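The complex is shown incomplete by one protein chain, all other protein chains being positioned as in the whole.
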């Protein structure tokens, strides 16, 4: 692979940003909860950062993505402003969805961010439409659609893969296989080792990648994007990864500690840091500095969110109709 | 294959019966239509008889099937009385569903006939339940579920195949690929040659058979039934076949005549007749006689249906609640 | 004016809007080879090409979702669901996506989407092909709901629906496609949210929708010597033209709502609620809903007939309300 230094550094920045954002989000959530302010469902992307970053870092601004309930990473990787995201988590009027959407529903159409989704599998058909628009207009924009291992069991997976492949729509379906759907392990979700193997039944390429290796994701998605831009239709990419936190803040976690530790050893961030050191692309000092900058930006985002105002209840009916 | 003579003759009788039933049903439908009595949607199974017959002839009475909108053949092959079926088509109180269901909704639970369905793909999840009951009760009953090529594009296909295979449910999924969904050819429904190939993605066997060869269907389903009864889970069987009539009585047909003729040359009935002659299992005279008997039974069924009474409107609210 | 069928009126609306705006496209099952089950789309594929008239596999969740996704990225899809009964297989894309995306995004997304379908019974197609499900959509904030009863309304309202920047559920009736009506020669639109008094009267207000408008008009005509019946067709349930309905009830003091949907929990109940809340003092007798039986639609003709309001039952209800 021949990746520009800027891109590699940007990947590292995005990895740091997502990790730091999730830490801060959890902290704010907990503080609020203790203060009696329950902030709905918060799904942490910690541990899975390499998927969003590898997939999105090279997308164009006019390419589009469909995110999920566990979508902070996707938003950040697609260029969303962490200030607006953090404000959204707190339900503030300054939030990325004006406080109407919350953690699961962050939108920014001008960044190509078509939103998270609280309905598992619902993004797959929406992605068809975004890709269809590009095909209809004759642009070479692509659409990337994220979904989980559990969500791949929804009927929309089948209908969407079939239609995308039949019509050669420029869409990349990325399954984030983090081994669980809430508490249900993949072995109780499907009787085959890889979701990507199902691509064969739709006549499109299916690829399994190490979702904790940002460069592996980058490479696989890059190929798929090339195929899509060239009019050769969809690709199904399964990224094997792992989430560090419980499903969401309020769900007890009973996963095996050995399993958790094993995955932590494959943490995408130190792995990529080491790669950058080995290749003499960034020094430890540079990495430390970048991390520092990111942390400051996240702190600034939290401060912005906290001082922002809540929406005025009198405006509740706004935004229903166009 | 080692099939008992009785079974072979029964197959022929069922093939004849379905063909004759469909002829008569169309005739009655047309007569009624001309008399201003529109009898809803009638989907003819003509041409596809070998699928139902091959699949059902060896099922036990306590095995169950889920049928479709194009279900007359399934019902007959599973042992339904053509009198009650014909009466149902005419909306008579004596009908197999007491006139409440009509052509698409014929039920006879004591024959294991769990009904046709007007919603494409809806039978696949229902079949899971029938198979689940057998597994739960520890019986060795199997469930056969029919659905079309078009219907295989519904999300329920994916969800059901996955769950059936995951839980090793005793169900046989039979896709009747008659090349069209209403007017849409299979090439515009999915981008792969065989639906059965999708079985691999679910970790269960997938088989393509000549659906116009009753013995081929018999053999494939027999194997699948054996597997299911033994607790080894589902099989997906795709039967390539062809319908002779338009999608339903009121839909214009613009299929290619050459294509239609080609398929008529592979008509399942003469093929099987020839086989029985070649194997000296039945003589031409015996076949003629059987056909005669069948025709008489169908005429008797039509007469029964015609003299039967329509339901009393005062009973309309019956059968809503148990 | 010219006389056309309801199906033809729909086709004219689609043709005109597709010519007007190349962002408009059609999507659905069998719409190229068959022009849809109603035939309303016949000829459009030939005219506009396969790119703009997209025949899909049997996958409602996929193509309705595709339509929502296309709408939020700048196209104006008109999707067809063959029978409204089949929305059950793709309802998520309508209810949780189309209806909510704009609000959840704080107004950032716009969803100029029309979903056409046909409802109603009367053709012996039994329980899974005869439902009237407008109440579900009307209960879902973020959707507009349109139910044209005549060719003229079908055309004028469909054009408005296509130009509307919000998701519109456009519900046709299978027994109306072949009915004929007068429509203007020149181009016209009918705004969403405007009821029409289909027959003026003094003694009782009959609010009826879709096919029931025609049955109510027949009943009114047959009672003309006895009772002066005003027949109001809201034409769109969301937005609902309460001013027109209120004005009528304030004049007549009596309300009968006729709907084909099952009576219990139907949209008629909501009209009664609003009329009662807003015109209580004007009411001289209790408003009533005459709706479909609270039963799955039976196949057999005499049973089916018993489940749907008809001229005689409407006449009887009017008589009992004015007596």
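By letter and in written order, the chains are A, B and C; residue numbering begins at 1 in each of them.
Throughout what follows, a contact is a pair of C-beta atoms (placed from the backbone, for glycine too) under 8 Å apart; a residue touches a chain by one contact, two chains touch by 3 or more.
Because the structure is predicted, anything quoted here is derived from the model rather than measured.
Looking at the complex as a whole, the chain kept out of the display touches A, B, C. Only one of B:32, B:133, B:245 or B:295 touches the chain withheld from this view, namely B:133. Across the entire complex, the residue among B:29, B:45 or B:107 in touch with the chain not shown is B:107.
The omitted chain makes contact with just one of the residues C:122, C:142, C:234 or C:302: C:142.
Of the options B:41, B:56 or B:124, the residue whose C-beta touches the omitted chain is B:124.
Against the chain not displayed here, subunit C makes contact via residues 85-86, 88-89, 91-92, 94-96, 99-100, 103-104, 126-128, 135-136, 138-142, 238, 261-262, 264-270, 272-273, 276-278, 280, 283, 285-289, 293-296, 298-299.
Interface residues of subunit B facing the missing partner chain: 64, 66, 95-101, 105, 107-109, 114-115, 117-119, 122, 124-134, 136-137, 155-156, 159-160, 162-163, 166, 318-322.
Mapped onto subunit A, the footprint of the missing chain covers residues 37-41, 88, 91-93, 95, 97, 99-102, 104-105, 117-122, 150-151, 153-156, 181-184, 188-190, 251-252, 254, 310-313, 315-317, 320.
We adopt the following convention: only the chains that are shown with their structure count from here on.
Greatest Cα centroid separation from subunit C: this falls to A.
The distance from the centre of subunit A to the centre of subunit C, each centre being the mean of the chain's C-alpha atoms, comes to 40 Å. As a whole-number value, the distance joining the C-alpha centres of subunit B and subunit C reads 36 Å.
With centres set at the average Cα position, the gap from subunit A to subunit B is 46 Å. Each of residues 153-156, 188-190 in subunit B touches at least two other chains. Shared contact sites, meaning residues of subunit C that touch two or more other chains, fall at 57, 59, 61-62.
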